[in-house]
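See below for the structure under consideration.
One chain of protein is taken out of this complex; the other chains stay put.
Our next item is chain A:
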Amino acid sequence: MKTYINTGNKDTRSGFGAGLTELGKTNENVVALCADLTGSLKMDEFKSNHPERFFQVGIAEANMIGMAAGMTIGGKIPFTGTFANFSTGRVYDQIRQSVAYSGKNVKICASHAGITLGEDGATHQILEDIGLMKMLPGMTVINTCDYNQTKAATLAIAEHDGPVYLRFGRPKVANFTPEDQTFEIGKAVRLTEGTDVTIIATGHLVWEALEAAKALNIKGISAEVINIHTIKPLDSEAILKSVAKTGCVVTTEEHNYLGGLGESVARILSENRPTPQEFVATQDTFGESGTPAQLMEKYGLNSDAIVSASEKVLNRK
């Protein structure tokens, strides 16, 4: 079984910041807007390198999204930055009308997604954003798994013409994907080859899926782990190819099981190849205060939960 090495824990938001800094140097059309969270979003370096291309809008997310839509008129590529909660639910109508329906080339970059925002609690956590954003026609939805991939995705979305929702997080997590990777929007990454069960993971749960695969391997269960960084458009070919081999699926994400990656996978399977599936996700609940690790354990979002779900789905084959 192929194994991956954690080169040192890093936060995905810093991957975004590094990507944005690089874009600042390589693409003069990239502009950045932030709603009073420059430090949290790691946008400081872009701001200091290119003050004329950095727009501090204050605590006014609706105006930020509308401005970003307007900035595309004349050729700019705006990257907006705030927490995932304030990037989606708070400004859904602005994104819907001024960005998605109007077909504007805005990159909505959302940090502190999911439950691992931690101690601030449920007002600031969001477990519904993937669903909200994937329902918008024309919106590309990306949830990256580590620092390197987030940096690569940040560079890639600047080259993509159209609205994008890029979701990443706050805590330092394993950094294990290649530093020099090419990020292909809409292309799944098969991390391990396996024959018994397919584990389809996104975001912070990808590393947990790899840990689960190791544990399953010891038990004699061969797991194929697929990293779905792009939830929309979803790489249905990669999913169906793997499932044709394994015959069962576990999906896992730091999101409500309603509206998330799991439901998108279930739709593809039900249309093409009905397959037993288990969902490792939050169960239609809000989060709460706690450390990221405590919350992931309490809400069943870790390798142990993926192992249990895998064993359960194997019995349903």
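Just so it is clear, contacts are C-beta pairs under 8 Å (C-beta built on N, C-alpha and C of every residue); 3 or more make two chains touch, one makes a residue touch a chain; residues count from 1.
Following the convention adopted for this analysis, contacts and distances are computed from a predicted model.
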(request) Would you kindly match the missing chain to its UniProt protein name, picking from "NAD(P)-dependent oxidoreductase", "(2Fe-2S)-binding protein", "Transketolase" or "Protocatechuate 3,4-dioxygenase, alpha subunit"? (result) "Transketolase"
(request) Looking beyond the chains shown, say which of A:Cys34, A:Ile65 or A:Ala201 touches the absent one. (result) A:Ile65
(request) Just name the one of A:Thr12, A:Ser98, A:Asn143 or A:Thr230 that touches the chain not displayed here. (result) A:Ser98
(request) Kindly note down the residues of chain A that lie in touch with the hidden chain. (result) 31, 52-53, 55, 57-58, 60, 62-76, 78, 93-94, 96-98, 101-104
